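One structure below.
The complex appears here minus one protein chain, its other protein chains still in place.
After this line comes chain A, so read on.
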Amino acid sequence: MALLEVKNLGISFGGLRAVDDFHMEIEQGQLYGLIGPNGAGKTTVFNLLTGVYEPTDGYIMLDGENITGKKTIEINKHGIARTFQNIRLFSELTVLDNVKVGLHNHYKYSTLTGILRLPRYYKVEKEMNERAMELLKVFDLDKEADYKASNLPYGKQRKLEIARALATDPKLLLLDEPAAGMNPNETLELMKTIRFVRDKFHMTILLIEHDMKLVSGICEKLTVLNFGQVLTEGPTAEVLKDPKVITAYLGE
């Protein structure tokens, strides 16, 4: 059974049909790409998958559970974590604390324990620090743990966002244009990181991307979206050769 199964998904904003009859199946451990021209509805699909918007039709199944219409927090608890097209970090918090916020639902103590500094506070905080540093090390951010997140260079902010998403221990990781604004070197490094994340955490990853080098380099399967509808889907190499896709991108 597929990890993520989406059928007949659609949403209308007033008279505008932003996404229509969207479908997608992602297997456990797959690196899946969602591509399409600007305004095709890719980010809207992400927002539907993460509960930012409630779909008007269709259903979303994650690991056999129906998560259609659930709230963002619930969906995160079910196992979908994401990054954003325009980076959304907790800018005033330190790099370490950003990741620790991601660990929020996995390492718990009550507010009162925190205020009274009971032994459990120290124990859980220590575990959190260790786990967060472990994640930061994976992304080579451990030396910057005490920096304010907004003081990181752009490429590292992107990485921190991925680290924070992984801290919630998801089954499926959604990356919204991870290479946006990166230079070719940074993109190459990012490709390595994404592959590494998949292999190390056995993560299933769905990403939106415009950088065709990145898409063809790491994605195993693609879905192409155009005007809110699925244009085609299949293995990366085949899809990218499809004349329909080329037309959608470049015009007649």
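Rule of thumb we're sticking to: a contact is a pair of C-beta atoms (placed from the backbone, for glycine too) under 8 Å apart; a residue touches a chain by one contact, two chains touch by 3 or more; residues count from 1.
Keep this in mind: contacts and distances are computed from a predicted model.
Participant: Can you work out the missing subunit's protein name as recorded in UniProt? Choose among "Anti-sigma factor antagonist", "NADH-quinone oxidoreductase subunit J", "Branched-chain amino acid ABC transporter permease" or "Methylmalonyl-CoA epimerase".
Facilitator: "Branched-chain amino acid ABC transporter permease"
Participant: Out of A:V138, A:A167 or A:M203, point to the residue that touches the absent chain in the complete complex.
Facilitator: Here the residue in touch with the unshown chain is A:A167.
Participant: Among A:G36, A:P55, A:G102 or A:P178, which one touches the chain that has been omitted from the display?
Facilitator: Counting the whole complex, the residue in contact with the absent chain is A:G102.
Participant: Quick one: which of A:T43, A:T94, A:S216 or A:Q229 touches the chain that's been left out?
Facilitator: A:T94
Participant: For the chain that got dropped from the picture, name the residues of chain A it touches.
Facilitator: Contact residues on chain A toward the absent chain are 50, 52, 72-73, 76-77, 81-82, 84, 88-94, 96-97, 100-102, 104-105, 107-109, 111, 114-117, 121, 124-125, 128, 145-146, 164-165, 167-168.
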